[in-house]
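One protein chain omitted, others in place.
Naming follows writing order (A, B and C), and every chain is counted from residue 1.
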């Protein structure tokens, strides 16, 4: 099972701590992590996952596998720039958003537009009227985010299996 | 000069009226319109532009030029699905968002991430802390949105010219 | 009606002459041209089209409309690098290949894979066994290429209309 973790390439200490914990707990549950493969939240989540012996996938905007952070096991070179954000979220059965700037905003939009559940942790707040609260959930801790993301991923996997 | 207009493929009468007026006024100012080429706000803005003799470009998710709405002059068939949202906003010198669902949210994220000014009209509201208020402006009428979008586009065009 | 013209960004005088003639004759027949928007064959075909009062569309790999050659009327900024080659061929109802290097090879592959007819003029030769000769036709002159491309485009347009 693969879950996406998204967030800004620049992260303060609080976000780094949260993202590292998210990565650690996902890996402890046997979940592979897909992210954008670069710095900030992306480095932190991959580092956490590797500390728990997990597997990490980085969907890179450019052509160079060495542009990935050092904790990425599988660098995917897309060469399509920030359109790669679409691939990050589609590759996860669910998405955890930790902090985040404009790139994260685009990823949340792409995920929700594709009916992929997004679990937020210190990330964007939206005008609630437009939002499906089943699809976008705000959490307060890494453990809560990981639990909800795994639940959502299991549910979506079962749905996919049943359609197939 | 090309300006992007984004918004939901399903639009109520109020949004249709606003988007049609936006298209009309952009075309009156000699501005070409790029949009996603499909229904709702996209059809309305193209219809408005054609009523004022403008030129309309539709960046389609699929392969079939006939999937474009009837007011699109130039259908671009991308075949890359909703990753085409990136191309819609990059092709505009500025962006006007009228209403909008999750696809529009992804487009606002991509635009802001690329430093492309976004002018909002009955669209998403965000947690202001994360937002650059010079880059994302909320307006109350089609005329105000069109004026600000043209000002922003002229400014960005001058910047591009000076870099070149 | 839009027809794609593909070919190398570096072109010798013979190819420039051929591509200019292709652009001129397409525009004389009221056909809009889509190409990659950059140099060599792309500049030549746009120049020819403008001499006959045509309309030219450039699908750019990057973000800057000013990177288009001076004969492009409508610059589409994709930001997806050479993956934009897919969009160039999909946007045409048929494709003319004038000369060409590796990028052109990828475009011929994408076009044929999508059942889009390709008309070649001094371009790649292939092992005939793998090729559908109805889909890939070799011609000897710009006029022959333009005539065949328009015939193929008309046929495909009728097919699209009938499916719709």
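List of remarks:
Simple rule for what comes next: contacts are C-beta pairs under 8 Å (C-beta built on N, C-alpha and C of every residue); 3 or more make two chains touch, one makes a residue touch a chain.
Predicted model only: the values in this text are computed from it and were never measured.
Taking the complete complex into account, the chain left out of view touches A, B, C. Which of C:103, C:117 or C:142 touches the hidden chain is settled by the complete complex: it is C:103. Where chain C meets the missing chain, the touching residues are 80-83, 85-86, 100-110, 112-114, 124-127, 130. Although one chain is hidden here, its contacts on chain B can still be listed: residues 79-83. Summarising the interface, chain A meets the missing chain with residues 2, 32, 34, 57, 59, 63-66, 74-80, 83, 86-87, 90-91, 93, 114, 160-161, 164.
To be clear about the criterion, only the chains that are shown with their structure count from here on.
Fitting chain B to chain C on Cα positions gives a rotation angle of 180°, stated in steps of 5.
Copies chain A and chain C of the same chain sequence form an interface built mainly from equivalent positions, shared numbers / all numbers used being over half.
Every chain gets a centre from its CA atoms, and the centre nearest the mean of all protein CA atoms is that of B. One finds 39 Å separating the Cα centroids of chain A and chain C.
Annotation for chain A: residues 80-83 touch two or more other chains.
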